[in-house]
Every structure is written in structure tokens, then in C-alpha cells.
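A single protein chain has been omitted from the complex, and every remaining protein chain is retained in its original position.
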Amino acid sequence: MKDNILQSLNLEKIAKFRELGLLGFIILLAIIIQLLNPAFLTFGNLRDLLTNTAILSILALGMMLVLITRGIDLSIGATLALSGMITALTVSAYGNLHPLLAILLGIMVGIICGVILGLLVSKIGILPIIASLGLMNVFRGLTFWVGGGEWVSAYQMPPSFKSIATSSFLGINTLVLIAVVIFLLFYYFVNNTITGRQIYAVGSNPDSARVSGINQTKILILVYTIMGGLSGLAGVLWVSKFASAQGDTATGYELTVIAACILGGVSIAGGVGKVTGVLLGAILLGVLSNGLPLINVSPFWQMGIEGMIILIAVLFNTNVKMLVEKNNLLRREI
Amino acid sequence: MTEHILELNGITKEFPGVKALDNVQFELKTGEIHALMGENGAGKSTFIKVITGVHQPNEGRIKLEGEEITFQGPKDANAKGIAAIYQHVTNYPDLSITENIYMGHEKINKKTRMINWKEMHQDAKKLLESLGSKLDPKTEMSVLSVAQQQIVEIAKALSSNAKIIIMDEPTAALTHRESEELYKITERLRDEGVSIIFISHRFEDMYRLADRVTVFRDSQYIGTWNVVDITNDDLIVAMVGREIKQLFPDKTNIIKEEVLRLEKLGQIGRFKDISINLHRGEILGITGLVGAGRSELCQAMFGIEPYDEGAMYFEGTRISIDNPTDAIKLGIGYLPEDRQAQSLILQWEIKQNITLASLAQYSKNGWLNEKKEREIAKELAEKVDVKTNSVFSLASSLSGGNQQKVSVAKLLTTDLKVIIFDEPTKGVDIGAKSAIYQIIVDLASSGYGIIMVSSEMPEVLGLSDRIAVMCEGRLTKVMGNEEATQEKILEAAMTKEMAVH
């Protein structure tokens, strides 16, 4: 018994270490950037950083659920663009549409996209990577098509719509506020509701989940729908923030989102992932994209740096896992 | 209150092409430990699935506490207080002990509709303590040992107020000490009024624990006895159904020179200090309890997972084997324990399965000669007598015994000198069994060195020239067939101390 308590301590330590390490890394990075360019830790820049990270963290939370069920969703960039485009066209045609309705419209578009993907994955059994790759193209094409190949630019959008991203409530930017609310909702959902725990169960061991009477189809459709709804919301926020909707909005953004999850300790093999970790992962990427230009790193280097960090994170995770397994073997006395 | 908490009568369950249970009966008294025994394929697993509602019987009646009931699914049975702990523990490795215990019946705070973690953790701790375990319920499942995971499974059964707990070979992967812990827990449960069905291959388990024993054979009910009333031999006859001797062919093999020698072979965490040799024409039986490291040793010899220490000598020269390809090239073949997962490609034709390990023989510079391939496949399939009419039939269409024959045929395609059989008759019917025994003896007679790993003692005693017994990763005894008895083997399989030799 005794050595098993040690064993569990070790694993728990490693899990904690990952989050603390991530936090430490973020702080270290911030200090380095600050030393090189004092403009980093100013109120204005931090506000920029947070608003920029808000959309990423909203999407990363949704992606976390998908990854926990052993799935993946590559279509979210396209869903985001489609919802943003449809909303932008609507508000430019009906200038007096209430911003809340615009947000609702965007979410609806996203939910429809998500349900389609959920059905393909759960009912027909297409691999998530292939189904979402196909839908990514479909949604992206539709975005171009509904936009007629044109942009919707700032002057076509009513001020009330643009103010979604710029307004603030109690001194906090609305985008950040929305992200915080979603974070809290997620924290509650995955930790304190039965459905939330069933998502982990399905990803941790699908066969056992079936025996325990968990409806897997329902869970899968649910996570892809949530992911779609969040992408739809993000689409509205994105278009409002950048005050333009284009056919190629957020191309490749799904990769950044998945990267945030992996950095935050979500396992692609399913069953593992914490909201706090994902948030830290998103913040790390936010600091990178905000800070690197400040220290004169070319913006074109960012993708390569991101790629390396992801690869290192993935390999670090597996190496730790292999080490723990080997230790378990060594501990077995013969 | 009736004396029997559970009664099953005239249960028949058919699957396409097989009668898995044929008019079977069973009675479980309140508060007893009832052993259910029988060979592989006797119908025990199907029977358990009928009790737990996974399968619905085609015929027959189930009475629970005197009332006739039917189960639509596992949830029904669970709600009625029946819980099963399966051989392969099914759990959620990434989740905590508490979640594993309460998955499917979480405790909810009535007001906030939130999961009541505090109460669940506390109750889980109490449950574990009542089972004598000091585990922290917040611990992740994946870091527990198999024995600890089983305790969690038992706690899970108790958390749903189970009155009947079915344990399907719970000791299979446990060490001697861990089994002893499990016995104590099981007895404590019985004393608290829980009725237990205990399935095991180990006679030891039955004698130590059970009040009564029921035996199934070939999908049929054979009988129920008080454990104190039945002798070991009678029980074996009940399980096997005939004198064991006639199952085994007359041995005609002649033992010649040494072909393989292991010196102090070891693999971290799996086995250690294994020194033994094998001769041409010899059948060396390796036995021991499941988890003793037998399969691991054989797979190391075959290069699946290389050994960490010691040395292997083949025909007198020291060799190193890094992968199965090397082993086959040298002349060492391996028939894996799990033919569906490790040997056959079920969706392939018999022909392609037979030739997979030896494609180089029917090819020139990498190009296949399919005509030659077909001919060899036909020849070998006929030699081992696969019951099929074409080499183009799919492997999945064959019965277990015939699939095993295809696996054996696959070994015969390569130029081998040593063949390792790992549980060669697991899950095959009696007829195919004796055919496989005949093949093994014939191979030995024609000069192959044979290693046969088996948990079935009659098989080890009936075929081997020498018998090696392993326990918890060590070789505890090597004896000639003439001096070997069931008792001696069992003793060696349970004691870790090296016997003097």
C-alpha cells in the first residue's frame, strides 16, 4: 500500500507540475519580453492581449470537450468565418438589428454546422478528422458564396454591432467578460454536472461507458454542437472586433486552437483535460503573439515558433508518461 | 424469504450456429460463496451475461428472491442488486476512484443540481475502508495495481447496494499475496449477507473460499456439490468429462541434442533469473498461474519485447534477438496466446493468413508468386486438417479450433527448429484439442524442440517430457514428467522460493 501512495503522489505532482510549469513559463516569457521592451507590461497592451486571447480561449474550451471524446474538429475556422459572414451581411442589411440578436444569429449558424459534424461522426461513424476536414471545405466555400466573393467592411456595419467588441461593462471589455463567463460556465459544467463527467467517461473508455448505460451518440453530438455554437459566437465577436468579414477569415485558426489545448495538457488520446490548463495554454499563445512583435521577432516567425512549442509539448507529455510506466515496472518486485 | 436468492432453470441461449447454454440450471443460496467451474468454452461467461442482463436467454426462467423476473439490459439487473466484476477490469483509467465507483449513479445535491463531490469522496473513502483499503478516493485509477482496481470494482458493486456479486476470474492476474487479500474481502462480504458467485480456474480458490461448487461442461449443467464432499479427481472428471489419458496421443518423440539454452534471462518488472534448456524432439511444458510471467518470457525469446539481462544460446552459439523477424530467421516460431488479436487477420482468406510469415519463400526479389502461394497454403491446410473446402474462405468464418489450426499451419511454412506454443488449446473444443495435441507430438517426433505454455494442468502433464513451473516471474521448479504431479506443480506455482536443483 505504502509505495502506491507514493506512486499516486508522483503522478499528481506531475499533473500539477505541468500547470505550474506552464504558468512559470508564461511569467518567465513575460519578464523577458518586458526586459527587452518596457511597452509590454502597460495597461493598454495588457488590455489588447486579453481581448485578443478572449476569442482563442472561448474556442479552446470547446475544442477541449471534442478532444476529450477522442475527436478533433478542423472545421471551426470555417464555421467561424461562415457565421461571421452571415451575421455581418445581416447587420449591414438591417442596421437597427439589436447586437444580442446578431450574436444569437451567429450562434445558431454555428450550432447547425456543429450538429452536422456531430451526426457524421456519431451516426455514420466517419473519423472526426476526415469529416471535419470535408466540412471545413464546405463551410469555407459557403462563406465565399454567401459573401459573393466580396468583403463586408467597417463602414457597412452599424456602430452598435462594432461596439460589441469595443464596449465595456464595469470597466471590463465585453469580449473578456464573455470569455470569463464561458470559462466559469465550463468549469461548472465539466466538474459538477453528470453530463460533463460523462464526456470524460466516453473519452476515457468508450466500452465501459456503453456498459454504464451512457448514451455515446448523444454525448458526441453534444460536444460538436457546443463546439459549433462557440465557433458561431466567436465568428460574431471576430467580425465585430476586426470590423470586417472576409471569405478567408480565420483560415488555419483551428490549428492555433488545438495548439492551445495541447499546451494546456489536453490529451488527444481522450479522457484528459482541464479548463484551467486550457486557459493557460490560450494565454501562453496570446503572450507569444502579442509579445514577439514587441521584441522585433518577425510576425512570420510566429507559426514556426508555435509549431516547435507544440511539438515539444507533445513529446514532453509522452516522455513523462513513458517514464511513469517504466517506474511502475521497476517498482514491481520479483 | 426463500432459501435461494437466485434460481435459474432451463436456461438456453443460442447464438448463430452455436448453442452456448443448453438447458442449464443454477441455485444460489443467500449469503454463500458459490464457485462456478468448467473449462474454457463451457458456457460460464455466457451464463454470467444472462444473470447480469447483457444477454437475454432464448428459453428458461430466472427467479430472484422467489419472484420470476426478466432483464432487458445490464441496468435492469444492476437496479435489482446484481453486480459483476469482470476478468478484464473495465474502468475509466483517467478518472478518480470516486468517479469510477459512482459512474452512472452519482450523488446529486437536490437544491443546486450539482454533483455532490464532498459526499461522494467521503462515502467512497468509507466504502474502501470497509474493504480494508487505505486508498485515497481522489487517486487516478490508472496508477492503481490490478488488485487495487479490483477492490475499487468491489466498492462499486457495494455502492449500488448489490445483494449478489459475481466475480469472473478475479484472481487471474493477482499475485499470491494479493489473492489472499481478496479472499478475506470476499469472506467478509459473505458474512455481511452478500451472495457471491465466484468463477475461477484455480482449484486453490475454490477450496479456500467456496461453500458449494457447480460445474458446467460443453454448454451443459453437470452438477452441484458441497465443496467438502467432492474430491479433486471427481471434480476434474466432472469438468473434463472423460478419462484424461485418452485425450493425449501416444508419444513417439525421441529427445536428442540441446537446441536452445537460456542463461539467467531477465526483463525488468516481468521475470528474472530464468535458466533452462530445450532439446530437439523434446516437449517442455511451462506452467504457473496467470501473471507468473510465462507469456512474457516466451515473447522475449521471440523478440516481441527484448530481455534486459542474461543470454540466449541457439545450437550452441550466443544469439541476440531484437524482433520476431530475427527469431523466425534463426528458426524460432511462436504461436501466440490470443489467436484473434495476435496471430490471424480475420478478414483475410485462409491462404493469405497461412503465408504471411513466410512470404519470401513464394517470391523473387520481393515479387509474389501467387500460384505457388496457393499451392503451399493448400498443402499445409490439408496437413493440419482445417475444416473448410477452400483456401479462399475467410479466417473469420472458421471455428476457434480451426482458426488455431490455421495459426499452426502458418508456423509450419517457415523453416523452424523451435516452436513455442502459448496456451495452444485456449477456447477450442475437445475435438480440436486432441487434434492439436496430435500435431504437437508429431512435430516433436520429427525433431522440433517444443515449448508449450499452458495453464491447464492435465495438458501439461499429458504432453510434456519436462515441466517447468513459474511463479511471480521466477522459475521455481523443473521436473521430469515421471516425478510430476498436480500437487507438486501447484505447490511450485504458489511458492516463490527457489526449489533446490
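Every chain is named by a letter (A and B) in the order it is written, and numbering of its residues begins at 1.
Keep this in mind: a residue touches a chain if its C-beta (ideal position, glycine included) is under 8 Å from a C-beta of that chain, and two chains touch if they have at least 3 such contacts.
Heads up, the rule we're going with is that contacts and distances are computed from a predicted model.
Colleague: Name the absent chain by its UniProt protein name; which of "Anti-sigma factor NepR domain-containing protein", "Autoinducer 2 import system permease protein LsrD", "Phosphocarrier protein HPr" or "Electron transfer flavoprotein subunit beta" is it?
Modeller: Answer from the UniProt record of the missing subunit chain: "Autoinducer 2 import system permease protein LsrD".
Colleague: Tell me which residue among B:M114, B:I254 or B:A360 touches the hidden chain in the full complex.
Modeller: Spelled out, the listed residue whose C-beta touches the missing chain is B:A360.
Colleague: In the complete assembly, which of A:G24, A:P38, A:G213 or A:G307 touches the absent chain?
Modeller: Spelled out, the listed residue whose C-beta touches the missing chain is A:G307.
Colleague: Using the touch rule from the top, list residues of chain A that touch the missing partner.
Modeller: Missing-chain contacts on chain A: residues 72, 120, 124-127, 129-131, 133-138, 140-142, 144-145, 149, 247, 255, 258-259, 262, 268-269, 298, 300-308, 310-311, 314-315, 318, 321-322.
Colleague: Considering the whole complex rather than only what is displayed, give the residues of chain B touching the chain that is not shown.
Modeller: Contacting residues on chain B, toward the hidden partner: 16, 302, 304, 323-325, 327-328, 334, 336, 341-348, 351-352, 356-357, 359-360, 363, 366-368, 374-375, 377-378, 381-392, 396, 410, 438-439, 442.
Heads up, the rule we're going with is that only the chains that are shown with their structure count from here on.
Colleague: When the centre of a chain is set as the mean of its C-alpha atoms, what distance in Å lies between chain A and chain B?
Modeller: Chain centroid spacing, chain A to chain B, equals 45 Å.
Colleague: Taking the touch rule as given, give the residues of chain B at its contact with chain A in the complex, in rising order.
Modeller: Per the touch definition, chain B meets chain A at residues 73-75, 90-95, 99, 103-104, 106, 108, 113-115, 117, 133-136, 139-140, 142-145, 148, 268-272, 293, 472-474.
Colleague: Considering the complex alone, what residue numbers of chain A touch chain B?
Modeller: Per the stated touch rule, the residues are 1, 4-5, 7-8, 11-12, 188, 191-194, 197, 200-201, 203-205, 207-209, 211-214, 267, 270-272, 326, 328-332, 334.
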